[in-house]
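One structure below.
Every protein chain but one is kept in place in this view of the complex.
The block that comes next holds chain A.
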Amino acid sequence: MTYLVSLFLFGLVVGLVAVASNPAPYFAALGLVVAAGVGCGVLIGHGGLFLSLVLFLIYLGGMLVVFAYSAALAAEPFPESWVDRSVIWYVLVYLIGVVAVAGLFWGGWYESSWVVVDGLKGFFVLRGDVSGVALMYSFGGGMLVVCAWVLLLTLFVVLELTRGLSRGALRAV
């Protein structure tokens, strides 16, 4: 499990390098999908099965479909991948920078610091985060109401931004 989580952590950094190095939005969305999937692996490795499930289903299922639609909206005939001349330098610079900063911390990483912290390891019906998220419906009810209100408000913001007639926030169309 330690090796697997280490591999997932490496993949998380590489996925964010792939997003941040400014390729075409197709490939950046691909890098974000890889980073989100690998982040699910990190959370699974630490015993957070419900949070990783939420990340996988809600994040990848909901948000990335919308991003695929928007990437199709901003389509190009020849999208730049990571091996293009303008992108590969940023990839190399970011990777070298991360490795250099990791080298600063390398002396403090003993073998025990790679071990996954999971105190409740074993077979349980109910893990900690499942019951923790369920607290959102009792003690966190106020924040739940605030979240629902913010989501409703965002719906009206989106509708006003994309209305596009003579009324609304954007009148140029």
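Here is the rule we go by: a residue touches a chain if its C-beta (ideal position, glycine included) is under 8 Å from a C-beta of that chain, and two chains touch if they have at least 3 such contacts; residues count from 1.
Quick note on the criterion: contacts and distances are computed from a predicted model.
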| item | value |
| --- | --- |
| Among "Proteasome subunit beta", "Eukaryotic translation initiation factor 3 subunit I", "Trafficking protein particle complex subunit" or "NADH-ubiquinone oxidoreductase chain 4L", UniProt-listed name of the chain not shown | "NADH-ubiquinone oxidoreductase chain 4L" |
| Residue numbers in chain A that touch the chain omitted from display | 5-6, 9-10, 12-13, 15-17, 19-22, 24-25, 28-29, 32, 35-36, 39, 42-43, 46-48, 50-52, 54-55, 58-59, 62-63, 66-67, 70-71, 73-74, 90, 94, 98, 101-102, 105, 108-109, 113-114, 117-120, 128-129, 131-133, 135-136, 139-140, 143, 147, 150-151, 154-155, 157-158, 161-162, 164, 169-170, 172-173 |
